[in-house]
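Can you keep this structure in mind? I'll have questions shortly.
Of the protein chains in this complex, one is absent; all others appear in place.
After this line comes chain A, so read on.
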């Protein structure tokens, strides 16, 4: 097996990606699929803002507007933000801990294809009779009353993609616990690895409630159950509880890896080790823990009673403490550092005030009595866009610029990057800052249109202009990617010059086995330590030997495809279509058949032999 790049046809490249189990290629798949859904969600957002730009607008119909806002939220959370973060975790985390791949490469591929087919299924609803229209929260009474198949697409699509995410989370946990390089203790792990670890634990605990509630919704809608049907003795509030027991940890699943990316960027471009590393780890774990104790603050107005509201209000405010610790640590990392304002660093610096603004409005809503005023207004919309766009999306854009050379071996243009930042950042504040005031003046969220002369006209127009700015920013990023890929100027191991962690010590992009010899980790920021001692490479922890690698497999694709087909059968059987039940069974047969094939047929992988590794160019991997 040679590792020298060969000229290959398009079809063989496609086949390679369809069957790959390599974490770096799966990361690229996540980036492409997540990026595609991000653009879809963005287009939906643009249509929403066009509709709301002027009062009494009828650019889209009210029903279509409901579908747009539902799909915007669902797509952005489940199919864009989370997969993009999973992409970065896949690309970077195994390199940061000095591993040759994740613990279960096959499961990793399966996780991606399940997410992909789930997302595809959800979005096919646009062409098959209407998208889901009950909001991304899909509260039960409303979603049970929704006509057509929209909510069925929501339930089945999210169920399939949720399985994929759950598998990804378990895989990362096992990888971080078991596959750290010699010397990489827990308290020497880079912050991005730590946040990946805690976010994966949150996935492990938060996704089962979502799975359960979506199963209940699915059975209510498709198989005649009455879990949420009050008239038949069910309880509609159960959905809300389950959804938010999942939903609140979900926002930490998004923001923690974003914190991790920014932590890496701050210390790299301040040329200092992260200030208060152990308190950062502590704060990350504490945020993860408290994330499970606060879900009912989304439901203050449901009528839980004053005692429950008070408990959840206090728990909510407690989360501000570890988050504050993080903010101050980032500021003190920059303090006295030798700061370079590269594009990722600009995003990181801009992130701090934006995210703090979102956090402060979060505390305002955490005060239960005040929340009755803010509930279901544009104030809420402004708040969660400040934390998710100001936190997660800025981190995704920063991470794209920061890790692009490591993933693809080329540098994105700094000049266009600054242009992207300017338009996106200005557009973001223009769009969402004024929505705070629209909300306080009484504009309800998810509203289709509004009347003129109620003080909402100017604010909404400003907001829509801001959205156009963000659109320009994202388009310029795409242009940047195309220009960079066409130029294809390769860079070395450590293109930023100040890399601190293991991934910057190996080639960009890394060879498919990552490390020729597993590195010996002698402290926090191991590559920086070696550089400070005048070395160019890492200290190896083992002699060069045979490397065991997994074979590629088409089975993950087939397993996911089977569920995708079965979902159509499950959905159309309520219309008494004769083909529906056979399709349902056929799809499940494909899935379970592929699983049986995987179980019965042994696949022992292959070895890269020592001789091949020694022959190769010595700038790949770790030198002896």
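Basically, a contact is a pair of C-beta atoms (placed from the backbone, for glycine too) under 8 Å apart; a residue touches a chain by one contact, two chains touch by 3 or more; residues count from 1.
Assume contacts and distances are computed from a predicted model.
The complex appears with one chain absent; UniProt names that chain "Cytochrome c oxidase subunit IVB" among the candidates "Electron transfer flavoprotein subunit alpha/FixB family protein", "Cytochrome c oxidase subunit IVB", "ABC transporter permease" or "Oxidoreductase". Touch with the chain omitted from the figure is made, among A:132, A:190 or A:209, by A:209. Only one residue in the set A:60, A:179 or A:304 touches the chain that does not appear here, and it is A:304. Here the missing chain is touched by one residue of A:52, A:140, A:201 or A:430, and it is A:201. Of the options A:292, A:384, A:422 or A:437, the residue whose C-beta touches the omitted chain is A:292. Screening A:43, A:120 or A:238 for touch with the missing chain picks out A:238. Seen from chain A, the chain kept out of the figure touches residues 173, 177, 201, 204-205, 209, 235, 237-238, 241, 245, 292-293, 296, 303-305, 308.
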